[in-house]
Structures are given as C-alpha cells and as structure tokens.
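For this depiction, one protein chain was excluded, whereas all remaining protein chains were kept in their positions.
Chains: A, B and C, in written order; residue numbering restarts at 1 for each.
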Amino acid sequence: MSFGDQTLELARVDLALERRLGESFRIIAPFALVALAMFPMALGLRITLVSEIGTAVFWALGILFGMQVALRRSSTDDRERRDLHALLGVDPAARFAGRVLAGSLLTTAFLVVLFVAMVLLYGPRLPLAAAPAIALSIVMVAVGLSELGTLAGEIAWGLRDRTALASLIVAPLAIPLLVAGSQTFEAIAAGAGILPWVLLMLTTDLALAVAGVAMARPLEEATR
Amino acid sequence: MKRATVLVGVAALAIAVGLWLALTAPADALQGAFSRIINIHVPSLWLAFLAFGVTAFGSIMWLWKKRPRWDRLAMASAEVGVLFTAIGIATGMIWGQRVWGTAWDWGDPRLATTAVMFFVYLGYLALRGAIDDPVVRARRSAILGAVAVVQVPLVYFSVNMFRTLHQTQSIRPDGSTMPREMLVAMLVNLAAFTLLYVALVVARMEVAEAEESAAEREAMAGAEVKPPRLSEVGDV
Amino acid sequence: MALLCSLRQVGVSLGGKTILRDIDFDLHPRQVIGIAGPNGSGKTTLVRTLATLVRIDRGQGTVLGADLGTDQVYEVRSEVGLMGHRPAVIPELTITENLEHVCRLAALELSRARSALGVVGLEDAARTRAGAASHGMLRRLEVARLLLTRPRLLLLDEATHGLDSSAQELIDALIARTVAGGGAAVMVSHDAERLSTSCDAVMGLAVGRLVAGA
Partner (left out) sequence: MQHRRFVLLGIGGVIALVVAMTLIGLGQNLTYYLYPTEAVDRRAEFPDGERFRLAGMVVEGTVERGEVYRFEVTDGGATIPVILRNSPPPLFAEGVPVLLDGSWSGDTFDAGEALIRHDENYRIPERGGTAAEG
C-alpha cells in the first residue's frame, strides 16, 4: 500500500476516534472560550483596549489550546496498536504524516471557532478583505502546531506525565508560529505586507516536516 | 574522578586570574563599574550556545553510533548549559536595569531567543527526568536534542526582523570596539569559563557513568522469583 | 531450506534490567515451537524480539532474512503475524471497522473482511464496539486478521489462555494453515502441557535463559 494511502487511512481513523471521543470540541474548545472571555472581564470596562488586544489574545490562547488539541487522547495509541501497525507494514513516516493531517484539520477547525468567538467578543480592527490572509495564517499555524504536537507526543509517549511534559516541550518551540501568526494580523491591521511572516510559517512547517520524516524511524524505535 | 578533579582545579585557577583581571581592568566611561559584569555575562552566554550546540552534536552522534557516552555528553552539556544560561540572563538583567533602565525588553530578539532556549532545554531536562529506562531515555532525548536545535535559529529569525536594543558584538573580524585592557580581561574570562564548562561536563559525565553502573548492578541482583513453598502456606 | 528465525547469543535489556540473555534459537519452515516459562521469565520480550519490535542489545539474529538491529526489518514486518497477550484492537471502533482498518492498511479488499468475520463466527457481533466485546470475541477477531494477512511467521503470546475449546480449535486451524503454506509458528505460554499437545518441540524459558526440552 502506498505512502499516501497509508497516511489517509491513519488520518481517517484518528478523526473517526475523535468524533467518538469528542475531546477537542467538547472539552478543549469550551475551555479556550472561557479563557477568551476572562481577559475582558479582568480588564474591566476599558473597551478600546479590548479591541486592541483581541488578536494577541487569540494567538496566545490559540497556541496554548491548539497544542492541547494536537496532544488530544485520540492522537496517542497503546503498545498493541503500535505493534499492529508496525506489523501491517505501516511506514513510520506515514504514521507521522497521518497524525499530522488529522491534527491539522482539527486544529484548524478549533482555531476558526476561537477566531470567530474572538471577533465577536473583542471587535478587533481587521478588514474583511484580509480574510484569505487570515485563513492562510490560521492553516499554516495549525499545521505547524500539529507537527510539533505529534513529535512531542511521540517523544513523551507512554510516560506518566505525557500531556504536561509534551506541552512543556511544544510551547517554547511554537514561538516562531506565535510570532508569525500575531505579526501577520498586525501587518494586516497596519496595511503592511505579510510576506515575511508567511515565509516564516512556511519555513517552520517545512523544517518540522523534515524533522518528523527524518526522525520517524528512531521515534518508532524509541517507543518499544 | 581524577580527570575531573584536575580539570576543576585548573578551571578554578583560571577563574581566579580572570576575576582579578576583571576587577583591575579599567571600567567603561559611561557605565562605570557595571561594565565589569560583561566579564561574566558574555562568557556565560557564549558557553550556553556552545553547550547547546554540544548537546545537539551528542544527540546526533548517539542516534548514529548508539554509544552511551554520547548520551551522557548531551545530558551533561545541557545541564551545564541551562546553568550558564541562567547566570547569563541574571547578569544581563542586572546590567540592563542599571544601564538600559530596564531589566527585560520583549521587543529584543536576543533576549527573547535566549529565554526561549532556556525553556527548551528545561523541557529537555524534564523529559530526561521522566524516563527511567536508560536506552529509551537516550533515544527520546536524542531526538528532542536534534530537533530542538533546528528550532533555535528559527526562533532567532522570527524575532530578528526587528531592530534591537541589545548591542551587536564588540569583537569583530576587523578588530575590536573595546579598549585593549578590557578586551584582554574578557578574553581571559572567556577562556577560564570554557575551561570551567569542560570541567563541569567531564565531572557530570563521570557521575552519570557511576550512577548507571550502580543502577545496573542493583538491577542484576535479586531479579529471580523463587517457587512458592505451598506446604508452608498454613504457617503464614 | 533457509531458517525463518535465527538468534545467536542474543541479549535484551529493558528499563535498565536484563530481560533476555544468551538466547540461541532456530526456527525452520513448517515447524511449530512452544516456549514455556513462568511469569516474568521474558516470554513476551522474546516474542517481540522475534517480531522485530525490540532492538537487541547483544548478539545477532535474523528474522525472515532481515538482520535484527538494521533497517532491513522494515521490509519483512508485514510477513510477521503477532497475537499478543493483550488483543491489538482499537476499542472505540466496532469489530467490523477494526478489521476493515486492517484491510485498508494491508491493501486487501474490504469485502474479504466480512467473509473472514463469517469464518471465525463473528457475523452477529460485527457491530459491537471492540471495547465492549468479550475476550473470546477479540481473539476471534485477531484470528480473522491473521487469516487475512497470511503471515509467514506466526507468533502467539498466551493466545489460547482463557479461551473456550472452539476458539482454541480456531487458533490450531490458523497454525495449521500457516505451516501448510511453508511458514512456521512460535507459541508462548506459561502452560507447558497445553503447548506439548500442539507443538513439535517445547523449550523452557527461565530468568531470561532458553533451555531445550522443558
């Protein structure tokens, strides 16, 4: 079976499991929305300030909770399933790619929900014409986050403190995504070019994809 | 422990010389005595970068050769690197408070990159602490060590599209922007700190090796299950 | 004919503990070998070593022609069938979905999953979630999987433990078909008597060492 078919099948099963477990949209997304609502409450009545910090709060919460989506329970598997996949001849790189694909779709959906809520709650200054650029940055950050989450989830696989440890590993490494995402929005609001920030996101995504493929076999062995 | 003891002794001597030079060299006109902090600040951060580079090198060598000593090198270097990063950040903040008028500035790429690097390697050490099996630990942390080093230049780039508050380096290919006495003092300190780094890494590696063989001996002893003595069950 | 498995002086350590030491083991085509040993003797590790899923620390070995500890193992893994002491299923999926997932990854037609379920007697349980299914049902599901993927090397780790006689017969039939196709099987159990009825030879495993004719 080809690399692409394996990737699609593994992503399909990850998504099917998430539909049944529902962690991303039943637990993580509501939690993120609560956090989103907490900032204006903490700020009190300083309405203009709220519209100024909207995009920044969106990206900070988007990275922190998007990371939890990437590390959700349905993105991890037990030893038996690992053995099963290995003995069905699944390419370790396809395992990585499939997990990243499923994670990217879920994280994108999550970020879109969070973005819409942020626009409603904060009323930031973002022109409608910038919608494609906003969508592009959300997708690229989602891909990078789920690549990082997949790598860190594998590195911390089967350990007692998996979720907390993987979060600690992902958070500092996600800084380029945070900077690029928030600066894209800043640039849009200021009417400046977004090309450097798009390039930065592209570089991060590509570098992580290379790392994921190059490390796929050592990572599989690491979880013996 | 002999090799490490000798190295630590030599390093201590070098640090003493460095300290004496640092305190006797003239201070900067504008900054006053606070300029002497660079004798700790610059060598610490130079070593932090060196240490994390060595960690990445050890990680990649482990993935290639699978020799335990590469894992010990990566671990020892990361621990010492985190220590030096902390010293470098702390001294930088003291200096910044006095000279810039602020201890920290988030718009600055160098400060941000250094902070991120500090957190990345705290995560690396946390990962090591969470795994008991030496081979699994070596393998997983080697992967993280190799991947994290790719991200450091990206973080640097991501914040480097701004201009900086932090000065550029004072030592350049076309000469130095520092007076000679100050430069000599700083270079001596750089050498002394590098020696200290080597000594600490070697000592840490020796300790790790001793710990591992002790753990192995412990694991070898008493691993057998004896058949139960069923006739005696009633007496328990 | 070439050996299917050959281990020479193999040692494996996990978690800083030596689990297997100085293992010498040969497996010829059409052979069924039983390995008996008490809990904690290293049976599961030995089975996973033969399945190429454990990296060996000492000695050398080949499985289906691939040198252990090299990337050659990736080429032969799809010819190894493993039934572990815990069933390899995804609990959130139904029995049919589990088997169809296997079919897709092994590039087999989905219609064969349904007929395989019929063979093992699971057609009525096909829509049960695997997490809610009984141990016996999951074992039958695994037999169906191994019937579909037709491995040359079949590894059974406590596979018959706790099964009714019809499920045990199903496993015997799976072994017989593998052997008839030129393959071989290794059965591991703490129950030496059960092994002696279905194996050509039985070896013992004690504290990580393999001894002939237990």
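Heads up, the rule we're going with is that a residue touches a chain if its C-beta (ideal position, glycine included) is under 8 Å from a C-beta of that chain, and two chains touch if they have at least 3 such contacts.
Predicted model only: the values in this text are computed from it and were never measured.
One chain is not displayed; in the complete assembly it touches the shown chains A, B. Here the missing chain is touched by one residue of A:L36, A:L71 or A:A216, and it is A:A216.
On the side of chain B, touch with the chain left out of the figure occurs at residues 26-31, 35, 98-102, 105, 107-108, 153, 157, 160-165, 167-170, 177-179, 181-182.
Listed for chain A, the residues touching the missing chain in the whole complex are 3, 93, 183, 192-193, 195-196, 199-200, 202-203, 206-207, 209-210, 213-214, 216.
One rule holds for everything that comes next: only the chains that are shown with their structure count from here on.
Every chain gets a centre from its CA atoms, and the centre nearest the mean of all protein CA atoms is that of A.
Among the remaining chains, the Cα-based centre furthest from that of chain B is the centre of C. Our note on geometry: chain B versus chain C, Cα centroid distance of 46 Å, whole angstroms. One finds 37 Å separating the Cα centroids of chain A and chain C.
Within chain A, residues 221, 224 each touch two or more of the remaining chains. Across the assembly, chain B contributes residues 136 that each touch 2 or more other chains. Across the complex, chain B is touched by residues 13-18, 38-40, 55, 57, 207 of chain C.
Residues 63, 112, 116-117, 119-120, 122-124, 126-127, 130-131, 136, 139-140, 142-144, 146-148, 150-151, 154-155, 157-159, 161 of chain B are the ones that touch chain A when the two sit in their complex.
Looking at the complex, you find that chain B touches chain C at residues 132-136, 215-216, 219-220, 223-225.
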